[in-house]
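Written below as structure tokens is the structure these notes are about.
One protein chain omitted, others in place.
Think of it as A, B, C, D and E in the order they're written, each chain with its own count starting at 1.
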Amino acid sequence: MSKVAVFRREHFNAAHRLFNPAWDNARNDEVFGKCNNPNYHGHNYELEVKLVGEPDPETGYVFDLKQLSELVSEHIIEQFDHKNLNLDTQHFINLNPTAENIVVVIYEILRKKIDSRFDLKIRLYETERNFVEYPA
Amino acid sequence: MSKVAVFRREHFNAAHRLFNPAWDNARNDEVFGKCNNPNYHGHNYELEVKLVGEPDPETGYVFDLKQLSELVSEHIIEQFDHKNLNLDTQHFINLNPTAENIVVVIYEILRKKIDSRFDLKIRLYETERNFVEYPA
Amino acid sequence: MSKVAVFRREHFNAAHRLFNPAWDNARNDEVFGKCNNPNYHGHNYELEVKLVGEPDPETGYVFDLKQLSELVSEHIIEQFDHKNLNLDTQHFINLNPTAENIVVVIYEILRKKIDSRFDLKIRLYETERNFVEYPA
Amino acid sequence: MSKVAVFRREHFNAAHRLFNPAWDNARNDEVFGKCNNPNYHGHNYELEVKLVGEPDPETGYVFDLKQLSELVSEHIIEQFDHKNLNLDTQHFINLNPTAENIVVVIYEILRKKIDSRFDLKIRLYETERNFVEYPA
Amino acid sequence: MSKVAVFRREHFNAAHRLFNPAWDNARNDEVFGKCNNPNYHGHNYELEVKLVGEPDPETGYVFDLKQLSELVSEHIIEQFDHKNLNLDTQHFINLNPTAENIVVVIYEILRKKIDSRFDLKIRLYETERNFVEYPA
Partner (left out) sequence: MSKVAVFRREHFNAAHRLFNPAWDNARNDEVFGKCNNPNYHGHNYELEVKLVGEPDPETGYVFDLKQLSELVSEHIIEQFDHKNLNLDTQHFINLNPTAENIVVVIYEILRKKIDSRFDLKIRLYETERNFVEYPA
């Protein structure tokens, strides 16, 4: 049977700061501007999870989107929602929490939780005008 | 000349019920939850039709989007809008009207009406947070 | 202290049919058109609940929006989500489930659950292009 | 001549934490839940500024929205964008940065900058589903 | 019976130029900036028509929104859609087509077509970030 893509959209609110600890503050300000505020700023992140697979002939589902929502809630939203990404998660201790790095982290977490017969792609909106996708 | 994708977005409102008639009610409730309500529930479906082709050098159009809108209205919206997908269409008599199955049905209908020199892809939003795409 | 309005947006998906049982089918078709489909159609309803009151000086909240969300979920969403408004609720046995009548029913339910020191207004979106508000 | 309302929408991204310093942590957690994260979380705030007045017969403008945008940028966005509301502004040193308190602060700042012949109202979206308005 | 507000949203695409013919070009540029382009620019206008009245006990409608849509199409969209507001309509020969003036013109047209027992209010979006409302 032919493959269909299914998408589930979730959201979380988080604080972050962009900087490279190997650089001095002047260079961080030059590269990251206001995003280098040492007291953090924040975003309403919108997350789109895309799975590709064959619909199950008995259910007509590629993947039950209610189960996908629960899986994303358990492994992503619980970890990131109302958190400071730099301080409250282990993922960004040595990794700058840019949208690019966050979307790769989310992909790596979910890839382990979703059967490999499904292709997986993640889109992450930091704002309505700035967003990223992985794998490209 | 190079290929350009053009998209047209349309909408319809419909009722449906998700269940597998080969299963008993307990199993249908377990798998489909509230979507198995025997009295139906409904959605505002948003439909995105994507065609890929070369712009006509005389018009600058890949495909006149007003004509695409009329074609989608005639073959999809007229059939599905303000309908009960399970009872009022012939497509879902033996097919569970999940978003995955609906998007494949819409693709199959439109594929016959659109010249094969155009690639065709359909995206269907069941809600803002749940949507599907075919072919994947 | 001055009054502030707070808004919480929720959603539910439901089926309905518009008709007047005192009329014959021809008149129902003339007035309600496709909305009179005897097999029902449906919508993704978006609900905005507005409360007006003074922020509590200790919390800075007019009303905790998480509590408001839970209250709306318990009294409205549980009753209406994934339901047939005509068949599955007691409210529309003798009342046509137009957006106007639904919004008044929702207001009457919530008005009893929310302290009278708060002004209450409800907005209900049946589609992005058709919506209603009560009290006007 | 008759009065017309004009609206300008702007946005800023900020971090904040909700808590009452007069309370112990258990009570703050009970009341503010995840919003009491001591490391902060954040939002994409959307701000709607509404002015009511008579259109100038020579320009047809109630208020030049480009000038309104610059005024809001100078007095609000510059202060709040990419900031920690608790730490980086003087407004929330002794005031909990709930949406209700933020919208009143923004109103008070802008009220002094906009001629009193214009009525002023502010709407602030903390998320798409939670928002506030002042005066009510 | 109590009053309910009903809203219908429509759209049209138009070109316009903002300027005051009594002024020289330098002053028009100073006041209207890029909006004074003598070759025109354009917008996707979104129009919200709000009627307030009592629901009819037989239909449950304040006003059939399909009929309202047809009425707005006939009297507003037909006149303004895909038009140059300055050149193709009689309304803006001696009136600058600012959003403020357009919304008043639309109100005056519709006010004559809608029974006076309904209150009428118009909101007009020139862009997502600039919009107006009349009466205020």
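The rule we apply is simple: contacts are C-beta pairs under 8 Å (C-beta built on N, C-alpha and C of every residue); 3 or more make two chains touch, one makes a residue touch a chain.
Keep in mind the model is a prediction, meaning the values are calculated, not measured.
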Chains shown that the absent chain touches, full complex: A, B, E
Options E:16, E:91 or E:123, residue touching the unrepresented chain: E:16
Those residues of subunit E which, in the complete complex, touch the missing chain: 11, 13-16, 34-35, 37, 39-44, 81-84, 87-88, 127-128
Touch residues of subunit B, complete complex, unshown partner: 2-10, 52, 55, 58-62, 64-66, 69, 119
Residues of subunit A (touch criterion as defined above) contacting the omitted chain: 18, 20, 22, 31-33, 95-101, 103-104, 128-136
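The definition used in the following text is that only the chains that are shown with their structure count from here on.
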Where subunit D and subunit E overlap in contact partners, by chain label: C
Steps needed, at minimum, to go from subunit C to subunit E via contacts: 1
Homomeric contact subunit A-subunit B: same or different residue positions, threshold half: different
Recurring contact interface, reference D-E, options A-D, B-C or C-E [over half identical by residue number]: C-E
Rounded Å distance, subunit A centre to subunit D centre (Cα mean): 28
Chain centre separation in whole Å, for subunit D relative to subunit B (CA means): 41
Subunit B, residues touching no fewer than two other chains: 128
Touching pairs - complete list by chain label: A-B, A-D, B-C, C-D, C-E, D-E
